[in-house]
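A single protein chain has been removed from this complex, and every other one stays in its place.
This part shows chain A:
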């Protein structure tokens, strides 16, 4: 077994840059994940509507979302590939010892991702020549492949949280690996569903947010209405579901990773009748500064009654638990996530009430203002959820079996800092360029819609949805499209 006497002071120099590099690349990649997982689904919903009702506006939206998806998926692929490299570049110790225990999840993910890449290519490039319904049906497995990919990743991550499916021999090496147990770990179910719904929710709110902004700027045509309503409805339906799933995930953490739960709720001593702190800061002597204290609530949330005993951070040696700063970070991340989630419930209720009473979207500007922010807020919760689970697990990379400091590469800290610098520059450039390209696409579409809005109102895009076209050269297409306005 690993010596539990490892002092925090003895952590290697390269630990900090390695963690920062992993954190930065993952934090960047995770912003694209909702769209990789859920944008195909939302696009297919719109596509189906367009085909079923012969709705040119819906088809136009689906096509434009496809164009965005083409760029976004590419950036998602490359930032994801970087993560696979980083397992080896930053955490060779973890992969070398545990790779054969939990790596299979990645195997599932790799194939699912492969399938996704193939199907998405067919979908994105099939608009022009494939038969409409053939094109649609070829893409239907896409969301399933995305779910499969998420399955693999979450299986691996939940294994790191609640590792099982092996036995340690005398030297501390894992033997008797049982793959089924290693994939379906106790945290897998709660984490998986919480994650999948979070992805759908986020993609829905972000896409709807784009059209909410358009609505606020006075573009109140059917195009904006449809572009808002379909993704927003998906997200609104899932918001209360996510609230329940998040709650059950937190309770699963309480049972399976008590120290992580103690960190996210900044519980210092094991006790009953534990109060809940909204925000606040944990000091290294166990006192809490600031924050809103609600007596008994933490025990009630964890076990439905005030007498529930909640394990505190001090139940394990200081070297085996997150530091006060880490606990505070996890706590804030958790509280921000819960706060935003609760506010989103109100937004979803507002929407539901309006449909129940008026059979229509809410009319007020404040609703659209909130809806426009909801997408960004959702991306924040995705980051927060990830910070909660990763920082809350510290100092372990494999919960209670391997420390992050034992997994880190031997590469000199200087090289890692240099690489972090390079990666930050490259990522800022790539993400900046990505945003610029997507915004530019939007501008081109808006100019076209404003220019042709009056002229082609009575002209459905009879020739556009499907069917071959002779011009394929990029230089030519730019000019032909100009003729529409």
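Note that in this section contacts are C-beta pairs under 8 Å (C-beta built on N, C-alpha and C of every residue); 3 or more make two chains touch, one makes a residue touch a chain; residues count from 1.
Operating definition for what follows: contacts and distances are computed from a predicted model.
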Expected UniProt protein name for the omitted chain (select from "Redox protein, regulator of disulfide bond formation", "Hydrogenase", "Cell division protein FtsX" or "Cytochrome BD oxidase subunit II") would be "Cytochrome BD oxidase subunit II"
Of the candidates A:37, A:51, A:75 or A:146, the residue in contact with the absent chain is A:75
Answer key for A:111, A:243 or A:417 versus the chain not shown reads A:111
Omitted-chain footprint on chain A covers residues 60, 63-64, 66-67, 70-71, 73-75, 77-82, 84-89, 92-93, 95-101, 103-104, 106-111, 113-115, 117-122, 124-130, 138, 166, 174-179, 409-411, 415, 419, 422-423, 426-427, 430, 433-434, 437, 440-441, 443-445, 447-449, 451-452, 461, 464, 469, 471-475, 477-478, 480-482, 484-485
